[in-house]
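The complex appears here without one of its protein chains, the remainder shown in place.
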Amino acid sequence: MCLFLTNFVQYSAMQTQYILEVLGTGFFAISGALAANDKAQPDWFGASFIGFITAIGGGSLRDILLGSYPLVWVNDIFFVYAIIVGVVLASVFFKTLIKLRRTFFLFDTVGIAMFTIVGTEKAMSLGVNPFISALMGMFSAVMGGVIRDVLTNEIPIIFKKEVYATACLVGAVVYLTLDYVGCERNVNFLIAALLIIGIRIVAVKKNLSLPKFIKEKDEI
Amino acid sequence: MCLFLTNFVQYSAMQTQYILEVLGTGFFAISGALAANDKAQPDWFGASFIGFITAIGGGSLRDILLGSYPLVWVNDIFFVYAIIVGVVLASVFFKTLIKLRRTFFLFDTVGIAMFTIVGTEKAMSLGVNPFISALMGMFSAVMGGVIRDVLTNEIPIIFKKEVYATACLVGAVVYLTLDYVGCERNVNFLIAALLIIGIRIVAVKKNLSLPKFIKEKDEI
Partner (left out) sequence: MCLFLTNFVQYSAMQTQYILEVLGTGFFAISGALAANDKAQPDWFGASFIGFITAIGGGSLRDILLGSYPLVWVNDIFFVYAIIVGVVLASVFFKTLIKLRRTFFLFDTVGIAMFTIVGTEKAMSLGVNPFISALMGMFSAVMGGVIRDVLTNEIPIIFKKEVYATACLVGAVVYLTLDYVGCERNVNFLIAALLIIGIRIVAVKKNLSLPKFIKEKDEI
């Protein structure tokens, strides 16, 4: 009975995680399509294409760097469906989505937290060094956005404005530390995810940013 | 005797396809080198490099996403020779090629049609979902140009102006539908290729384009 319960919790956790991953991919597609529209004013195809690449870019890059085939979305059409739904929603409910920026930001942040930890776990499961696994986790979360910015001819926003990738890296390191200490995986997952979400929300609310790389630029 | 004939036709079709693929790669190199020159005014090396990447970019990305190794051009030096010839021709006959834009456009379109269908077939042969295979076919055809535009610091043209990638996607879907229905492969190939070529020619002649992603931009 107890075993059954444990299995059920495990199973539900797996199910929940899978659903969140698919949803996260859809949200990334929405944010990609909206961001693309701000900048490049693409046609329908262009916006969909950029949404698509934003959604799959980070995870694909991680898997390519790890040599882990098949890529998640190549193997599971549901991720592609989520992207299509995301792009269509972005077009149809454009005005509403803009007004819902705050709600939207929350979903985006949840997506990033998920992707970071799932990416870190995947690299660990392939026997990669923990520190490099944390980097892979961060890549999963942020590289989609970097590719989106490169495609729309912008300097990637993560290089400048947001305490964003750093939050992912911190979350990944905390996850690995808790895991090393022997913490239960689902608890661990939750703590690290909430940490990433928390850091990002605080950073945006307080308008925090990392120090510039070189401060005394004018003195040189 | 009949078997011999069938084999001969099959063999000729394979040969023709291979030759068209190599030629298509060469044409992509020419268009890459010419486009690079318009924008970045590179030196000899730069133009060759951009021509090279335009030619191999789409197919390489497809194979990397599919985890299908070795990459075609890494395994077959003839593709590299075609690229070198293309780049040299682009430099020597620059003025003539500019005047021949119309002929050139036709070859480029044929190349794109070829790449789309070959790419779709390759993904299918690796057991990939048909819809994702169609995406892979489109990637084969258009991503070389996207990478070229990113390298020369332009917003990729396929996001904005041309009914181009869409034509590839339509062609790939038609190809897969005919294949599913049980149509003979070479006939099928020809129909889908002609469709892609036709859509693109009509679109350019009539100056058609897809609707903008968001129409009422100013109202927001």
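The chains carry the letters A and B, assigned in the order they are written, with residues numbered from 1 in each.
What we mean here is this: a residue touches a chain if its C-beta (ideal position, glycine included) is under 8 Å from a C-beta of that chain, and two chains touch if they have at least 3 such contacts.
Predicted model only: the values in this text are computed from it and were never measured.
Summary of contacts with the chain left out: across A:T16, A:N129 or A:T177, the touching residue is A:N129. Per the touch definition above, the residue from A:A141, A:I158, A:A172 or A:A192 contacting the chain not shown is A:I158. Note that of B:I50, B:A82, B:A113 or B:L169, the residue touching the chain absent from this view is B:I50. Mapped onto subunit A, contacts with the missing chain fall at residues 64-67, 128-129, 131-132, 135, 146, 150, 153-156, 158-160, 165-166, 209-214, 217, 220. Within the entire complex, the positions of subunit B that touch the omitted partner chain are 33, 36-37, 40-47, 49-50, 60, 64, 67, 69-71, 73-74, 77, 80, 91, 94-95, 98, 150-153.
Keep in mind that, in the parts below, only the chains that are shown with their structure count from here on.
Our note on geometry: subunit A versus subunit B, Cα centroid distance of 31 Å, whole angstroms.
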